[in-house]
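Please read through the structure below; I'll follow up with questions.
Only one protein chain is missing from this complex, and each of the others stays in its spot.
Should a chain be cited, it is by its letter among A and B, assigned in written order, with residues numbered from 1 in that chain.
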Amino acid sequence: MEKDIREDIAWAKINGDVLKSLENPRKLYWVIIALALAAFGVGVACEVYQYNTGMGVANLDNPHVWGLYIATFIFWIGMSHSGTLLSAILHLMHADWRKPIYRFAEAMTTFSLMTAGLFVLVHIGRLWQFYYSLPYPNERGIWPNFQSPLLWDAMAIFTYLSSSVIFLYVGMIPDLAICRDHLHPGWRKKLYTLLSLGWEGTDRQWRNFRVTYLTVACFLIPLAVSVHSIVASDFAMSQQPGWHVTSFAPYFVAGALYSGCAAIITLFIILRYVFKFEEYMTLPILKKTVRLTFAIAMVWTYLNAIEFASVWYGHDVASKDVLIQKMVGPYAYAWWGMIFCGSIVPLVLAFKRFQTNIPVLLVISLLLNLGMWLERWMIVSPTFSHGYYPWTWDHDQWPSWVQWGMVFGSFGWFTLLFMIFCKVFPSVSMYEVKEMVYHRSLHSKKGDTAEQGAH
Amino acid sequence: MSVTNLLDDWAKFRHPHPVDDKPHDPYKWAMAIDLDACSGCNACSVACYAENNIPVVGKDKFLHGQSMHWMRIERYWDEDGRDFPDQGVQFLPMMCQQCEAAPCETVCPVAATNHTSDGLNSQIYNRCIGSRYCSANCPFKVRYFNWYDYPTTDDVWPAEMTQQLNPDVSVRGKGVMEKCTFCVQRLHEAKVVAKGEGRIVREGEVQTACQQVCPTNAISFGNLMDPDAKVHQQWQAQQVELDKDKQAKDENEGGSELRGYRILEELRPYPSVMYLERVRESAI
Partner (left out) sequence: MSQRHILALFSNFDEAEAVISELRSANIDGFNFDDLTLKSPIEHHEVEEVLGDRSARVQWFTLGGALMGGLLGFWLISGAQANFFAQMKGGKPIVPLPPNFILTYEMFILGGVYISILGFLICAGLPAKRSPLYSTTVSEDQIGILVKAEESAIAKIKSVFLSHEALEIQEEAGK
């Protein structure tokens, strides 16, 4: 079994390799930034049009009152669970292979949440009054409705976003100190000096750091689970057929971990190539991530199958009709596409041959995320097209270019944020990689001496 | 907000409605619609448009499903292979059922829809931010969203037609949810008059627009708590009770002489509208 990382990497080299990624970018970087800005611009233009004209331009109607905005919102929230999975859950499990890759995963979490937040705003009919949903004391004594799952969303996402940002930042402080010490003077040095808060790696600082990191990780795990369960309860707490399903909370969380892991694989491959991080983002680590993704894919498939089975065998005629509608109705292509991308494609990952094949994995990870996006759309739309009320049936509705434009724009926004992050902050956690190398070298030394002692 | 307020009356804040709660007093507005009398003429729908400043959206938007009719006439046909398939249509006037346990009320993030003390489901236009969760959760899909800004849209209320608007009802801009209110503006006015005389509103003093205009008097509306009210007597005669989810009519396996039922009752929204089943076979 190949090693996750070479134990004899000099710590100075680790510093050097990662700090090299913060150097002035090549031309291609600026080209991609321009493209991302353009994509985001498309989204902004669509929103300006919608803001001025009304939600009708999104092609929504009665009863299809929700569309791609909600679906994509859930998609982005889902993608954010990857960071928490890697940094918190695997930390508690002492899986140190997470160390070279969790930094960019956590950054992905933060930016996914920021992107999801945009969709909340564009989805409501009166964007300029979104602050009504915030609990602030006012002279009329009016508060938001705390019974509403959308409001729980607002509070949970606020908690999750702020906690993720804090966790990302605090976890980065030792690295920011390294940047402060080893990068050339200029705006960077000022920024890192400010952000590293005078960190010098004293025993007092490390001791408290270790305790805090562990404690916050313990909080982040139930938080991440509850956030996506709350998003699931937007649907599960309603009465509509196809939504009022008890397994929605774990189903959504499994889907979130799934899309998060797939996105990690995509970004892993890209960063490894662009920044030449082959020593750190090694193929054995990629293999472990792929296997984790496969496991989660199987869990997701299982939860899907459970939902279908219980609807099929139950007496809930309305829900059964919605399920049949999904399979053979107007949304059939999207639904079967979801099944293919979400349950068939990951089976490729079970074969060792493909677990470290980079081009195949890049394509598969993108397909997996496509499947997950389709899943969110298939949760939102079919219930509207075949709900309880017969008067609403047999009415086709498809999203307009305004909706598609905003979905497209959100990817531009995410790319923009992520690319800026990669050039300003170290996307591999230097101190954690040093720890990984150190502990593994101690371990192998012990192994060697044990062997020697045996002779 | 007052924590002392909360602690003083914890019991008051904890009981659910309508099953465990005391009934509304003195008003509980309810309706009964006789489907045998309904001829599908749509006068009720038109009257509602006029009374409540509802915009006429035009053919394109109507085909897109973006129409605003608070009161709509639904048409249902039996597919039993008869010679003239268009014959035998059944009409169902459908509007907000003012449910006692409305699924729309719990899910509005900003509390723009609530339950009033006289049993109506209220919609507060200026609080609504347009999340449309209420419509997503409505089993009847009787909530209508302002997809466009109709006051500023051409040909909705051309020049002199603005004189026809009802001054007692707001004209809604874009991004706001609206629905049937049982003509709350008329109820309010009647209550003001009655209060001036030191009494409650009597049966027959207030009519909703749809009830007023129906040529066959299919719609009856009034105070369910008032024993003199026609709607109270109809509900009683049909043995339909507000806080039950299965009525006497459905209890009996072999069918029943009773005609009164509520739609999608098994979902337990406890609607305030009772429909009387059609008895006659239609000739048209």
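Structure notes:
Rule of thumb we're sticking to: a contact is a pair of C-beta atoms (placed from the backbone, for glycine too) under 8 Å apart; a residue touches a chain by one contact, two chains touch by 3 or more.
In this text, all values refer to a predicted model and were calculated from it rather than measured experimentally.
Checked against the full complex, the one of A:Gln147, A:Ser310 or A:Ser343 touching the unshown chain is A:Gln147. Interface note for the absent chain: among B:Ala30, B:Ala111 or B:Val231, the touching residue is B:Ala111. The chain not shown here is touched by just one of A:Thr159, A:Ser247, A:Ser343 or A:Asn357, and that residue is A:Thr159. In the full complex, chain B makes contact with the omitted chain through residues 1-3, 5-6, 9-10, 12-19, 100-108, 111, 113-116, 270. Looking at chain A, the residues touching the absent chain are 10-12, 15, 135, 141-143, 145-148, 152, 155-156, 159, 162-163, 166-167, 170, 173-174, 177-178, 180-182, 197-212, 215-216, 219-220, 222-223, 226, 230, 431, 434-435, 438.
As a working rule, only the chains that are shown with their structure count from here on.
The centroid of the Cα atoms in chain A and the matching centroid in chain B are 43 Å apart.
Against chain B, the residues of chain A that register as touching in their complex are 53-56, 59-66, 123-127, 129-130, 132-133, 137, 141-145, 147-151, 154, 234, 237-240, 384, 387-392, 395, 397.
On chain B, the positions that touch chain A within their shared complex are 1, 61, 64-67, 72, 74, 76, 94, 103, 106-111, 127-133, 135-137, 139-141, 143-149, 174-177, 264, 267.
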